[in-house]
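As you look at this complex, bear in mind that one protein chain is not there, while each of the others sits in place.
Showing chain A:
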Amino acid sequence: MKKSALPDPFETARNTKGYGEMNDQNDPVTMILGHKDVRKCAHNWKTFQSGATPGRIVVPSEVNIRDTRQIPFEVDPPEHKGYRAIVEPWFKRPLEADYTAALTKQINAIVDEVLTKDAVEVVEGFSLRLQSRALTLLLNTPYEEAETWISWGTHVFRSEGNALDGEKANILYDYIDENISKAIENPGNDLYSMLLKATLDGKKLTREEIKGVVVLTFSGGRDTIVNAVTNAIAYFAEHPKSLLKLKNEPEIACKAVEELIRYFSPLTHMGRVVTGDTEVCEHAVKADSRISLCWASANRDARVFENPNEVILDRKINPHVGFGFSHHNCLGATHARQIMNILVNTLAEKVTSIDIIDYKENIEDLDEFKRKVGYDKLTVKFNGQ
């Protein structure tokens, strides 16, 4: 098996039962594995709730380390619609020409820089830096802020070997509190200031609500983007013809990004709390228990995707759920897609090949399933044109 491959550990369970089970800190999770079942459950917000105790729908659960409700992600319809309407235009800004130009400049600079080095550790030395710098555009804050976020490392919300790390999470919360206070004193054009101005049903958002949106912005797009970028580098390292194909056929870049997201599925799954006794895949699930929508499994469902374990860069029909599905589809998807699109084009333009020097896989422990989601470390040499 190639080093860049992300195997599908869910295939047998998906085809035989349709679900898997894992114990998450004594709050068990029934994992929904099939593409159709995942989409149906994701759509059924009345039975499978997001607006539960803050932190409970995340797997591993974060109920012991936070009380702040992440918005709009941990709110159900109909309230969800109002919150989403406030933030949606802001999170569509990556489509604007100025934003795209600034992001292109950032990505060009970091690719040019790594091309001068003999070895680059991609997770911290490329992906985290790229993600943190790009986040300054999403928040519309000074570029220098990225240095603070880079200094937190890739695991600011969770520490290695410890799924829950309240102390680390508090660094982020204190930072956000401080920035909300600064924006109250000196309103500007940043995300904090936009949220301070916003109203919902004629009322301003509370400080706690603003914090909930910003925490989501930080946490939702960190390891997911770091994994997507790192996995893409590993993939191109072992498939240099793909880089050439993308160079010769730049028009397939959008399709390639969707396919890489399908194959990598940077977020393995997301939970929901069951509001009443029901069943999924002929399996009883009790009220107040949890299910998870396993995007990673759904994205390899052979009933939907031909050759699901192969990356087909110009896959034409690709109904993947890598950005989730239904009301709660990924708020940061536009930003993530732009990052990946520009990255793919920049690499195709500037890089001929990438050599993997060393790597350590990041394997998620999901009880009966062990899933590679990316790398803890990936050291490579970029070779320019």
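Note that in this section contacts are C-beta pairs under 8 Å (C-beta built on N, C-alpha and C of every residue); 3 or more make two chains touch, one makes a residue touch a chain; residues count from 1.
Keep this in mind: contacts and distances are computed from a predicted model.
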Protein name, per the UniProt record, of whichever chain is missing from view ("ABC transporter permease", "histidine kinase", "Fluoride-specific ion channel FluC" or "2Fe-2S iron-sulfur cluster-binding protein"): "2Fe-2S iron-sulfur cluster-binding protein"
Hidden partner chain, touching residue among A:Val304, A:Ile342 or A:Val373: A:Val304
Absent-chain contact - pick from A:Lys203, A:Lys241 or A:Lys316: A:Lys316
Which of A:Lys2, A:His43, A:Lys105 or A:Lys204 contacts the chain that the document leaves out: A:His43
Absent-chain interface as seen on chain A, which is shown: 36, 39-40, 43, 77, 81, 84, 254-255, 257-258, 262, 304, 315-321, 323, 325-327, 329, 333-334, 337
